[in-house]
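The chains shown are only part of the set, and none of them has been moved.
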Amino acid sequence: MQTTIIYLAEIIGIFAFAVSGAMLAAEKNLDIFGILVLGVVTAFGGGVVRDLLLGITPPAMFNNYIFLLLAALSSCLVFLLYRQRRLARRLTVYLRRRHIKLDISGLVNFFDAIGLGAFSVSGVNVALDNGFADNPLLAITVGVITGIGGGMLRDLLNGEIPSVLRKNVYALAAILGAGSYYLLMHSALPSLAAVLISCGLTIALRLAATVFRWHLPRPDPEKKI
Amino acid sequence: MQTTIIYLAEIIGIFAFAVSGAMLAAEKNLDIFGILVLGVVTAFGGGVVRDLLLGITPPAMFNNYIFLLLAALSSCLVFLLYRQRRLARRLTVYLRRRHIKLDISGLVNFFDAIGLGAFSVSGVNVALDNGFADNPLLAITVGVITGIGGGMLRDLLNGEIPSVLRKNVYALAAILGAGSYYLLMHSALPSLAAVLISCGLTIALRLAATVFRWHLPRPDPEKKI
(Lines give C-alpha, C1' and ligand atoms only; values in the text may rest on other atoms or scores of the structure.)
Protein backbone atom coordinates (compact mmCIF):
# COMPACT_ATOMS: atom_id res chain seq x y z
CA MET A 1 0.00 0.00 0.00
CA GLN A 2 2.71 2.43 1.04
CA THR A 3 4.88 1.53 -1.97
CA THR A 4 1.83 1.77 -4.25
CA ILE A 5 1.23 5.35 -3.15
CA ILE A 6 4.90 6.29 -3.61
CA TYR A 7 4.79 4.57 -7.01
CA LEU A 8 1.71 6.50 -8.11
CA ALA A 9 3.13 9.79 -6.88
CA GLU A 10 6.43 9.06 -8.64
CA ILE A 11 4.60 8.55 -11.94
CA ILE A 12 2.98 11.96 -11.56
CA GLY A 13 6.35 13.42 -10.60
CA ILE A 14 8.16 11.97 -13.61
CA PHE A 15 5.47 13.31 -15.91
CA ALA A 16 5.58 16.75 -14.30
CA PHE A 17 9.38 17.01 -14.22
CA ALA A 18 9.73 15.75 -17.80
CA VAL A 19 7.16 18.30 -18.97
CA SER A 20 8.89 21.14 -17.11
CA GLY A 21 12.26 20.23 -18.65
CA ALA A 22 10.85 19.80 -22.14
CA MET A 23 8.94 23.09 -21.94
CA LEU A 24 12.08 25.01 -20.98
CA ALA A 25 13.93 23.38 -23.90
CA ALA A 26 11.08 24.11 -26.32
CA GLU A 27 11.04 27.76 -25.24
CA LYS A 28 14.71 27.94 -26.28
CA ASN A 29 13.81 26.27 -29.60
CA LEU A 30 16.16 23.32 -29.06
CA ASP A 31 15.63 20.44 -31.48
CA ILE A 32 13.53 17.35 -30.71
CA PHE A 33 16.54 15.51 -29.29
CA GLY A 34 17.45 18.43 -27.03
CA ILE A 35 13.86 18.54 -25.78
CA LEU A 36 13.91 14.79 -25.13
CA VAL A 37 17.22 14.98 -23.24
CA LEU A 38 16.11 17.91 -21.11
CA GLY A 39 12.86 16.12 -20.24
CA VAL A 40 14.58 12.87 -19.30
CA VAL A 41 17.39 14.61 -17.38
CA THR A 42 14.91 16.68 -15.37
CA ALA A 43 12.87 13.58 -14.51
CA PHE A 44 15.79 11.31 -13.59
CA GLY A 45 18.78 13.57 -12.85
CA GLY A 46 18.10 13.82 -9.14
CA GLY A 47 17.73 10.05 -8.79
CA VAL A 48 20.93 9.38 -10.73
CA VAL A 49 22.97 11.72 -8.50
CA ARG A 50 21.41 10.06 -5.44
CA ASP A 51 22.36 6.60 -6.69
CA LEU A 52 25.94 7.68 -7.46
CA LEU A 53 26.29 9.14 -3.94
CA LEU A 54 24.93 5.93 -2.40
CA GLY A 55 27.11 3.72 -4.61
CA ILE A 56 24.15 2.15 -6.45
CA THR A 57 25.50 1.40 -9.94
CA PRO A 58 24.14 1.33 -12.53
CA PRO A 59 21.53 3.86 -11.33
CA ALA A 60 18.01 2.53 -10.85
CA MET A 61 16.56 4.44 -13.82
CA PHE A 62 18.26 2.00 -16.20
CA ASN A 63 16.16 -0.85 -14.84
CA ASN A 64 12.84 0.91 -15.13
CA TYR A 65 11.85 1.02 -18.77
CA ILE A 66 8.27 2.10 -18.06
CA PHE A 67 9.30 5.25 -16.18
CA LEU A 68 11.79 6.11 -18.92
CA LEU A 69 9.20 5.60 -21.64
CA LEU A 70 6.82 7.82 -19.71
CA ALA A 71 9.40 10.62 -19.51
CA ALA A 72 10.26 10.28 -23.21
CA LEU A 73 6.60 10.31 -24.29
CA SER A 74 5.82 13.32 -22.07
CA SER A 75 8.72 15.22 -23.67
CA CYS A 76 7.56 14.29 -27.19
CA LEU A 77 4.05 15.47 -26.31
CA VAL A 78 5.47 18.86 -25.32
CA PHE A 79 7.37 19.03 -28.62
CA LEU A 80 4.25 18.20 -30.60
CA LEU A 81 2.15 20.81 -28.80
CA TYR A 82 4.83 23.46 -29.39
CA ARG A 83 5.20 22.40 -33.02
CA GLN A 84 1.50 22.36 -33.71
CA ARG A 85 0.71 25.73 -32.20
CA ARG A 86 -2.43 25.84 -34.30
CA LEU A 87 -3.59 22.55 -32.81
CA ALA A 88 -2.71 23.77 -29.31
CA ARG A 89 -4.69 26.96 -29.91
CA ARG A 90 -7.70 24.98 -31.14
CA LEU A 91 -7.54 22.82 -28.02
CA THR A 92 -7.56 25.93 -25.84
CA VAL A 93 -10.52 27.41 -27.71
CA TYR A 94 -12.39 24.10 -27.52
CA LEU A 95 -11.89 23.93 -23.78
CA ARG A 96 -12.76 27.58 -23.26
CA ARG A 97 -16.14 27.04 -24.99
CA ARG A 98 -16.80 24.38 -22.40
CA HIS A 99 -15.87 26.98 -19.75
CA ILE A 100 -12.62 25.21 -18.92
CA LYS A 101 -9.71 27.64 -18.76
CA LEU A 102 -6.26 26.17 -19.23
CA ASP A 103 -3.55 27.57 -16.96
CA ILE A 104 -0.56 25.64 -18.28
CA SER A 105 2.12 26.98 -15.95
CA GLY A 106 -0.23 26.64 -12.99
CA LEU A 107 -0.92 23.06 -14.00
CA VAL A 108 2.77 22.24 -14.38
CA ASN A 109 3.44 23.86 -11.03
CA PHE A 110 0.75 21.71 -9.43
CA PHE A 111 2.14 18.48 -10.88
CA ASP A 112 5.63 19.64 -10.03
CA ALA A 113 4.65 20.01 -6.36
CA ILE A 114 3.34 16.44 -6.33
CA GLY A 115 6.56 15.24 -7.96
CA LEU A 116 8.66 17.13 -5.44
CA GLY A 117 6.79 15.49 -2.57
CA ALA A 118 7.01 12.02 -4.09
CA PHE A 119 10.69 12.26 -5.03
CA SER A 120 11.83 13.69 -1.69
CA VAL A 121 10.11 10.82 0.13
CA SER A 122 11.18 8.09 -2.30
CA GLY A 123 14.78 9.37 -2.16
CA VAL A 124 14.87 8.93 1.62
CA ASN A 125 13.28 5.52 1.12
CA VAL A 126 16.12 4.40 -1.17
CA ALA A 127 18.65 5.43 1.47
CA LEU A 128 16.75 3.51 4.18
CA ASP A 129 16.44 0.42 1.95
CA ASN A 130 20.19 0.42 1.28
CA GLY A 131 21.33 0.35 4.90
CA PHE A 132 21.83 4.05 5.62
CA ALA A 133 19.00 4.29 8.18
CA ASP A 134 21.45 5.36 10.90
CA ASN A 135 22.73 8.39 8.98
CA PRO A 136 19.99 11.04 8.99
CA LEU A 137 22.19 13.65 7.29
CA LEU A 138 22.84 11.34 4.35
CA ALA A 139 19.26 10.02 4.11
CA ILE A 140 17.66 13.47 4.20
CA THR A 141 20.25 14.99 1.85
CA VAL A 142 19.75 12.34 -0.83
CA GLY A 143 15.99 12.76 -0.41
CA VAL A 144 16.29 16.49 -1.08
CA ILE A 145 18.71 15.87 -3.98
CA THR A 146 16.24 13.39 -5.51
CA GLY A 147 13.58 16.10 -5.30
CA ILE A 148 15.50 19.13 -6.53
CA GLY A 149 18.48 17.67 -8.45
CA GLY A 150 16.69 17.15 -11.76
CA GLY A 151 15.52 20.75 -11.85
CA MET A 152 19.02 22.00 -11.04
CA LEU A 153 20.54 19.98 -13.90
CA ARG A 154 17.78 21.23 -16.21
CA ASP A 155 18.62 24.85 -15.42
CA LEU A 156 22.39 24.29 -15.71
CA LEU A 157 22.00 22.68 -19.15
CA ASN A 158 19.93 25.72 -20.12
CA GLY A 159 22.66 28.10 -19.05
CA GLU A 160 20.72 29.50 -16.08
CA ILE A 161 21.32 29.77 -12.34
CA PRO A 162 19.22 26.95 -10.79
CA SER A 163 15.86 28.49 -9.96
CA VAL A 164 15.61 26.30 -6.85
CA LEU A 165 18.28 28.54 -5.30
CA ARG A 166 15.84 31.46 -5.39
CA LYS A 167 12.35 30.06 -6.06
CA ASN A 168 9.85 30.57 -3.28
CA VAL A 169 10.45 28.04 -0.53
CA TYR A 170 11.05 25.26 -3.07
CA ALA A 171 13.97 23.55 -1.35
CA LEU A 172 12.63 24.15 2.14
CA ALA A 173 9.54 22.14 1.21
CA ALA A 174 11.75 19.26 0.08
CA ILE A 175 13.83 19.44 3.27
CA LEU A 176 10.74 19.40 5.49
CA GLY A 177 9.24 16.48 3.54
CA ALA A 178 12.41 14.40 3.58
CA GLY A 179 13.14 15.27 7.22
CA SER A 180 9.67 14.48 8.50
CA TYR A 181 9.62 11.20 6.55
CA TYR A 182 12.95 10.18 8.09
CA LEU A 183 11.66 11.01 11.58
CA LEU A 184 8.27 9.35 11.11
CA MET A 185 9.87 6.16 9.74
CA HIS A 186 11.76 5.95 13.03
CA SER A 187 8.55 6.41 15.03
CA ALA A 188 5.81 3.91 15.82
CA LEU A 189 3.60 5.31 13.04
CA PRO A 190 2.69 2.91 10.20
CA SER A 191 4.78 3.66 7.11
CA LEU A 192 1.71 4.48 5.03
CA ALA A 193 0.93 7.36 7.37
CA ALA A 194 4.56 8.49 7.19
CA VAL A 195 4.37 8.68 3.39
CA LEU A 196 1.05 10.53 3.34
CA ILE A 197 2.03 13.07 6.00
CA SER A 198 5.48 13.84 4.53
CA CYS A 199 4.29 13.98 0.93
CA GLY A 200 1.32 16.08 1.93
CA LEU A 201 3.51 18.48 3.92
CA THR A 202 5.81 19.11 0.95
CA ILE A 203 2.97 19.51 -1.53
CA ALA A 204 0.92 21.78 0.73
CA LEU A 205 3.88 24.01 1.61
CA ARG A 206 4.95 24.27 -2.03
CA LEU A 207 1.48 25.12 -3.29
CA ALA A 208 0.85 27.60 -0.47
CA ALA A 209 4.20 29.27 -1.19
CA THR A 210 3.21 29.70 -4.85
CA VAL A 211 -0.24 31.05 -4.07
CA PHE A 212 0.81 33.41 -1.30
CA ARG A 213 4.17 34.26 -2.91
CA TRP A 214 6.19 33.23 0.11
CA HIS A 215 9.92 33.75 -0.21
CA LEU A 216 12.87 32.92 1.96
CA PRO A 217 14.76 35.99 3.19
CA ARG A 218 17.33 37.49 0.85
CA PRO A 219 20.27 39.78 1.60
CA ASP A 220 18.59 42.72 -0.12
CA PRO A 221 14.81 42.23 0.19
CA GLU A 222 13.97 45.28 -1.94
CA LYS A 223 16.03 44.32 -4.97
CA LYS A 224 14.08 42.39 -7.58
CA ILE A 225 15.36 39.02 -8.68
CA MET B 1 41.83 -6.86 -35.04
CA GLN B 2 38.52 -5.46 -33.84
CA THR B 3 40.12 -3.94 -30.74
CA THR B 4 42.96 -2.56 -32.85
CA ILE B 5 40.50 -0.67 -35.03
CA ILE B 6 38.62 0.70 -32.02
CA TYR B 7 41.98 1.64 -30.49
CA LEU B 8 43.09 3.51 -33.61
CA ALA B 9 39.75 5.29 -33.94
CA GLU B 10 39.88 6.23 -30.24
CA ILE B 11 43.29 7.85 -30.73
CA ILE B 12 41.89 9.97 -33.54
CA GLY B 13 38.86 10.78 -31.38
CA ILE B 14 40.93 11.85 -28.39
CA PHE B 15 43.03 14.09 -30.60
CA ALA B 16 39.95 15.61 -32.24
CA PHE B 17 38.01 16.13 -29.00
CA ALA B 18 41.04 17.58 -27.19
CA VAL B 19 41.63 20.00 -30.08
CA SER B 20 37.97 21.07 -30.13
CA GLY B 21 37.99 21.73 -26.37
CA ALA B 22 41.31 23.57 -26.46
CA MET B 23 40.24 25.71 -29.42
CA LEU B 24 37.06 26.82 -27.64
CA ALA B 25 39.15 27.72 -24.57
CA ALA B 26 41.74 29.56 -26.66
CA GLU B 27 38.99 31.58 -28.37
CA LYS B 28 37.93 32.75 -24.90
CA ASN B 29 41.56 33.61 -24.11
CA LEU B 30 41.73 31.28 -21.09
CA ASP B 31 45.26 30.66 -19.79
CA ILE B 32 47.39 27.65 -20.72
CA PHE B 33 46.03 25.65 -17.79
CA GLY B 34 42.44 26.43 -18.72
CA ILE B 35 43.16 25.32 -22.29
CA LEU B 36 44.74 22.10 -21.04
CA VAL B 37 41.82 21.33 -18.73
CA LEU B 38 39.22 22.02 -21.41
CA GLY B 39 41.09 19.79 -23.86
CA VAL B 40 41.43 16.90 -21.40
CA VAL B 41 37.85 17.22 -20.11
CA THR B 42 36.45 17.19 -23.65
CA ALA B 43 38.50 14.12 -24.55
CA PHE B 44 37.77 12.09 -21.39
CA GLY B 45 34.63 13.61 -19.81
CA GLY B 46 32.21 11.27 -21.56
CA GLY B 47 34.22 8.20 -20.58
CA VAL B 48 34.48 9.29 -16.94
CA VAL B 49 30.70 9.78 -16.64
CA ARG B 50 30.20 6.37 -18.31
CA ASP B 51 32.55 4.70 -15.81
CA LEU B 52 30.84 6.36 -12.83
CA LEU B 53 27.44 5.18 -14.08
CA LEU B 54 28.75 1.63 -14.52
CA GLY B 55 30.52 1.65 -11.14
CA ILE B 56 34.02 1.39 -12.64
CA THR B 57 36.23 3.27 -10.17
CA PRO B 58 38.70 4.79 -10.60
CA PRO B 59 37.67 5.63 -14.19
CA ALA B 60 39.69 3.96 -16.94
CA MET B 61 41.35 7.21 -18.09
CA PHE B 62 43.60 7.12 -15.00
CA ASN B 63 45.17 3.88 -16.19
CA ASN B 64 45.93 5.06 -19.70
CA TYR B 65 48.87 7.45 -19.56
CA ILE B 66 49.42 7.42 -23.33
CA PHE B 67 45.91 8.64 -24.12
CA LEU B 68 46.20 11.33 -21.47
CA LEU B 69 49.57 12.48 -22.77
CA LEU B 70 48.07 12.63 -26.27
CA ALA B 71 45.21 14.85 -25.09
CA ALA B 72 47.58 17.12 -23.15
CA LEU B 73 50.00 17.48 -26.07
CA SER B 74 47.15 18.19 -28.52
CA SER B 75 45.89 20.95 -26.21
CA CYS B 76 49.38 22.45 -25.89
CA LEU B 77 49.72 22.41 -29.67
CA VAL B 78 46.52 24.44 -29.95
CA PHE B 79 47.84 26.92 -27.38
CA LEU B 80 51.12 27.29 -29.29
CA LEU B 81 49.38 27.85 -32.62
CA TYR B 82 47.11 30.47 -31.07
CA ARG B 83 50.04 32.11 -29.31
CA GLN B 84 52.25 32.16 -32.38
CA ARG B 85 49.72 33.60 -34.75
CA ARG B 86 52.56 34.76 -36.96
CA LEU B 87 53.86 31.20 -37.20
CA ALA B 88 50.35 29.91 -37.90
CA ARG B 89 49.92 32.50 -40.65
CA ARG B 90 53.25 31.54 -42.22
CA LEU B 91 52.20 27.89 -42.18
CA THR B 92 48.97 28.80 -43.98
CA VAL B 93 50.82 30.84 -46.61
CA TYR B 94 53.40 28.08 -47.08
CA LEU B 95 50.65 25.53 -47.67
CA ARG B 96 48.68 27.84 -49.95
CA ARG B 97 51.73 28.27 -52.20
CA ARG B 98 51.71 24.51 -52.58
CA HIS B 99 47.99 24.82 -53.48
CA ILE B 100 46.90 23.23 -50.17
CA LYS B 101 44.09 25.19 -48.55
CA LEU B 102 43.63 24.74 -44.82
CA ASP B 103 40.04 24.56 -43.59
CA ILE B 104 40.64 24.28 -39.83
CA SER B 105 37.05 24.02 -38.63
CA GLY B 106 36.23 21.58 -41.42
CA LEU B 107 39.24 19.50 -40.42
CA VAL B 108 38.28 19.50 -36.74
CA ASN B 109 34.74 18.59 -37.71
CA PHE B 110 36.05 15.65 -39.76
CA PHE B 111 38.20 14.33 -36.90
CA ASP B 112 35.35 14.98 -34.48
CA ALA B 113 33.05 12.74 -36.54
CA ILE B 114 35.60 9.93 -36.38
CA GLY B 115 35.90 10.43 -32.63
CA LEU B 116 32.15 10.39 -32.19
CA GLY B 117 31.92 7.09 -34.06
CA ALA B 118 34.80 5.51 -32.14
CA PHE B 119 33.63 6.67 -28.71
CA SER B 120 30.00 5.66 -29.19
CA VAL B 121 31.11 2.15 -30.17
CA SER B 122 33.81 1.82 -27.51
CA GLY B 123 31.36 3.04 -24.85
CA VAL B 124 28.93 0.23 -25.68
CA ASN B 125 31.90 -2.14 -25.68
CA VAL B 126 32.81 -1.19 -22.10
CA ALA B 127 29.23 -1.92 -21.00
CA LEU B 128 29.28 -5.32 -22.74
CA ASP B 129 32.67 -6.19 -21.24
CA ASN B 130 31.42 -5.39 -17.72
CA GLY B 131 28.43 -7.69 -17.72
CA PHE B 132 25.66 -5.37 -18.86
CA ALA B 133 25.04 -7.17 -22.18
CA ASP B 134 21.44 -7.91 -21.20
CA ASN B 135 20.51 -4.25 -20.64
CA PRO B 136 20.30 -2.55 -24.06
CA LEU B 137 19.03 0.73 -22.60
CA LEU B 138 22.05 1.00 -20.31
CA ALA B 139 24.58 -0.16 -22.92
CA ILE B 140 23.36 2.18 -25.63
CA THR B 141 22.95 5.13 -23.25
CA VAL B 142 26.51 4.86 -21.93
CA GLY B 143 27.70 4.52 -25.53
CA VAL B 144 25.98 7.77 -26.46
CA ILE B 145 27.24 9.47 -23.27
CA THR B 146 30.79 8.38 -24.09
CA GLY B 147 30.39 10.00 -27.49
CA ILE B 148 28.67 13.27 -26.58
CA GLY B 149 29.45 13.74 -22.84
CA GLY B 150 32.85 15.35 -23.30
CA GLY B 151 31.47 17.98 -25.64
CA MET B 152 28.61 18.72 -23.25
CA LEU B 153 31.01 19.26 -20.32
CA ARG B 154 33.21 21.44 -22.57
CA ASP B 155 30.27 23.70 -23.39
CA LEU B 156 29.04 23.83 -19.78
CA LEU B 157 32.51 24.86 -18.53
CA ASN B 158 32.46 27.57 -21.21
CA GLY B 159 29.14 28.91 -19.99
CA GLU B 160 27.21 27.82 -23.07
CA ILE B 161 24.17 25.60 -23.71
CA PRO B 162 25.61 22.27 -24.95
CA SER B 163 25.71 22.54 -28.74
CA VAL B 164 24.86 18.83 -29.05
CA LEU B 165 21.33 19.75 -27.95
CA ARG B 166 20.90 21.74 -31.16
CA LYS B 167 23.73 20.81 -33.55
CA ASN B 168 22.68 19.11 -36.74
CA VAL B 169 21.89 15.46 -36.05
CA TYR B 170 24.93 15.12 -33.77
CA ALA B 171 23.34 13.00 -31.06
CA LEU B 172 21.19 11.03 -33.46
CA ALA B 173 24.38 9.83 -35.18
CA ALA B 174 25.73 8.64 -31.82
CA ILE B 175 22.46 6.88 -30.97
CA LEU B 176 22.35 5.07 -34.33
CA GLY B 177 26.00 4.05 -34.02
CA ALA B 178 25.67 2.77 -30.44
CA GLY B 179 22.34 1.10 -31.15
CA SER B 180 23.47 -0.68 -34.32
CA TYR B 181 26.66 -1.84 -32.57
CA TYR B 182 24.63 -3.29 -29.70
CA LEU B 183 22.34 -5.11 -32.15
CA LEU B 184 25.15 -6.36 -34.40
CA MET B 185 27.12 -7.68 -31.41
CA HIS B 186 24.08 -9.83 -30.59
CA SER B 187 23.92 -11.10 -34.18
CA ALA B 188 26.00 -13.77 -35.89
CA LEU B 189 28.18 -11.11 -37.56
CA PRO B 190 31.91 -11.12 -36.68
CA SER B 191 32.66 -8.32 -34.23
CA LEU B 192 35.08 -6.63 -36.64
CA ALA B 193 32.21 -6.11 -39.06
CA ALA B 194 30.03 -4.78 -36.23
CA VAL B 195 32.68 -2.16 -35.39
CA LEU B 196 33.20 -1.08 -38.99
CA ILE B 197 29.49 -0.84 -39.82
CA SER B 198 28.50 1.05 -36.65
CA CYS B 199 31.49 3.41 -36.71
CA GLY B 200 30.98 4.01 -40.41
CA LEU B 201 27.28 4.72 -39.94
CA THR B 202 27.93 7.37 -37.29
CA ILE B 203 30.75 9.03 -39.23
CA ALA B 204 28.85 9.04 -42.53
CA LEU B 205 25.66 10.40 -40.99
CA ARG B 206 27.56 13.10 -39.10
CA LEU B 207 29.56 14.23 -42.12
CA ALA B 208 26.51 14.17 -44.39
CA ALA B 209 24.56 16.22 -41.84
CA THR B 210 27.33 18.85 -41.82
CA VAL B 211 27.63 19.01 -45.60
CA PHE B 212 23.90 19.05 -46.35
CA ARG B 213 23.01 21.07 -43.22
CA TRP B 214 20.55 18.52 -41.92
CA HIS B 215 18.76 19.46 -38.72
CA LEU B 216 16.36 17.69 -36.43
CA PRO B 217 12.93 19.36 -36.26
CA ARG B 218 12.57 22.29 -33.87
CA PRO B 219 9.42 23.79 -32.33
CA ASP B 220 9.77 26.95 -34.41
CA PRO B 221 11.55 26.01 -37.66
CA GLU B 222 11.76 29.60 -38.91
CA LYS B 223 13.46 31.09 -35.86
CA LYS B 224 17.24 31.17 -36.13
CA ILE B 225 19.27 29.52 -33.42
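Some observations on this one:
Per-chain numbering from 1; labels A and B assigned in written order.
In this text, contacts are C-beta pairs under 8 Å (C-beta built on N, C-alpha and C of every residue); 3 or more make two chains touch, one makes a residue touch a chain.
All values reported here derive from a predicted model rather than from experimental measurement.
Here 2 copies are displayed; the structure file describes the full homo-oligomeric complex as 3 copies.
What we mean here is this: only the chains that are shown with their structure count from here on.
Separating the CA-averaged centres of chain A and chain B is a span of 32 Å. Those residues of chain A that touch chain B in the shared complex are 25-26, 28-35, 37-38, 48, 52, 55, 57-59, 62-63, 65, 68, 79, 82-83, 156-159.
Within the complex, the chain B residues that touch chain A are 52-55, 132, 135, 137-138, 141, 152, 156, 159-162, 164-166, 171-172, 215-220, 223, 225.
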